[in-house]
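Remarks on the structure that follows.
Note that one protein chain of the assembly has been removed; the remaining protein chains are unaltered in position.
What follows is subunit A.
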Amino acid sequence: MPSSGPDQDRRPLKITKMDDSIDVTEATTGTTEIPSYRPDAKTRRYDRQLRLWASAGQRSLESARVLLVGCDATGCQALKSLVLPGISQFTILSPDLTTSQDVATNFFLHPDSVGSPIAEQSVKYLKELNPAVEGSAKIEEPASLLVSDPDFFTSFTLILATNVEPSLELQLADLLWEASASVGGPDIPLITIRNSGFIGRVEIQLREHSVVDTHPDTTHTLRLDSPFKLLEEHARSLDLTSMDSMEHSHIPWVVILVRAGILWRDSHEGKLPETSEEKAEFKELLKKEKVKGDEENYEEALAQAYRVWGQSEIPWEIKQLLVDESVKNVSEKSKNLQILLHTLSQYVATPPHLPPTSPSLPDMHSSTASYVHLQNLYKKEYQSDLARFKGLLFQTLEKIGLDEGSIADEEIESFVKNVGGVGIIKGTSLRESKEGKGLIAKSIEEYQYDEYDGSTTCFAMHLALLASERFYIEHKRWPGVKCKEDMSEDNRKVEEILKGILSDKAKNGGIEDVFVESIAEVARGGFGTLPTTAAFLGGVVAQEAIKLVTNQYTPLDNTVIVNLVKSESAKFKF
């Protein structure tokens, strides 16, 4: 056995404590009446989605008000998948009357709707999907409403604009971008949709978005390399030689590795294995501890040994967030997540310079008692880390003039349990991308077509859509809307516009085949709606809307092109 270090003197009463946990005298037995939590009708209705975003996500959804500007199959398909999971309210804004073409593509219309206001008709059929959701129609010209009553737009949680005129799209984007310019101003995400035949595009404009739970694969912070005191004491207290083989084969692998790491450090000047020889030696020592060849817990420990020399630290993405100005300097107008991250950077500034311990523990081969005991160690550490974190948080809140209760306990706890699962997205303005400035300019400059990489075709599709939008502004109609003969003429005009967008990229006055083909496919659709494309994009938009409203999962940032000719898609940040 490697010699133990000076800390051995501090060996506490952990063994007895561990034995205590097997004692069931105070445990509840089957005779105690357990309250029934049989779910109510609402929980049963939403059961399959609550398993994804839980009650916190559902609460956000149930307070969301969504505006749809324009009324077509794509927009209504998106609303369908938002009404079903139970948003609070939706409004459809459109001055148009229903045509038979609308009915033929949009499931939320009926032949009886022909001639009636389309917004009113679609609201009626969408509301049927969920009695808990309010819906209303606003039969007005969006462009004039933007001028006469801009507050109408900023009263929503989220705005969808489906296949509206390019100029209206930009005016709407400008209004929302401006509104979010001031700190604390409304930052309303705008999702814009454009589709033609098999080709579709979704863009999201927002200034800043917080993700409170990205739902990472793992939330464990096992601290194998730098065990907290309780864990270290527990690992040191194990006396392998006095264990029977049953007990020995049920030590959780986490404890095996923590113990082996401590012993190694004791005999290596406080260092963990670094070179590959040392790592191999470490594993050899583990193997020698086995009392039988096939101890599953030791097999697990050997497989997980690499974690001992992997450093416990704040994930890279989170470190990037901590140096952001909005996190470094917080005020009473800061978002909760920014204040929490600000507190986290203070938290890690003091030893042991590690993020808070998570109470979660993966399942592992172990006896119940050893496992539950180990789990309790993590839970205790989490509680004490949480207390320290809250102390720092309350100081910060006081400093910026907010009271202790301004961030709910539930939110603080979920942050501390899972600091690796947050994120902040910084958006760009739609106008910048539409005008070919900023990031898209760089993408155009670096563009290279690759026939084996579908995303390069999708990029060309995006430019074809962009060029078509400029065609619309010029001609007040979409390319390809007319009959067959007009195709080549329209296509040629769009090609000219695209050449302008490519500028220096369009060598010798010509453009690559992929652009010609992309324009041809986009114009083929004539900016009409294929019900399948509408349903696909509607689903994509609804997923993104749910992610934005619940602040869970990572949303699109900021453009996706869907090419249903080739059944593929690609996303870009413009």
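Simple rule for what comes next: a residue touches a chain if its C-beta (ideal position, glycine included) is under 8 Å from a C-beta of that chain, and two chains touch if they have at least 3 such contacts; residues count from 1.
Definition applied: contacts and distances are computed from a predicted model.
Colleague: Not counting the visible chains, the remaining one has a UniProt entry; which protein name from "DNA-directed RNA polymerase II subunit RPB3", "DNA replication complex GINS protein SLD5", "NEDD8-activating enzyme E1 catalytic subunit" or "Cenp-O kinetochore centromere component" does it give?
Modeller: Spelling it out: the chain absent from the display is recorded in UniProt as "NEDD8-activating enzyme E1 catalytic subunit".
Colleague: With respect to the chain omitted from the figure, which of A:T157, A:T221 or A:S366 is a touching residue?
Modeller: A:S366
Colleague: Of the residues A:K333, A:R492 or A:K566, I need the one that contacts the missing chain.
Modeller: A:K566
Colleague: Quickly run down the residues of subunit A that touch the omitted chain.
Modeller: Residue positions of subunit A that touch the missing chain: 21, 24, 27-30, 32, 34, 36-39, 41, 43-52, 73, 77, 80-81, 84-86, 100-101, 103-105, 107, 110-112, 114, 128-131, 197-198, 202, 214-215, 250, 363-364, 366-368, 371-372, 454, 480, 484, 487, 516-517, 520-521, 524-526, 528-536, 538-540, 542-544, 546, 553-557, 560, 564-569, 571.
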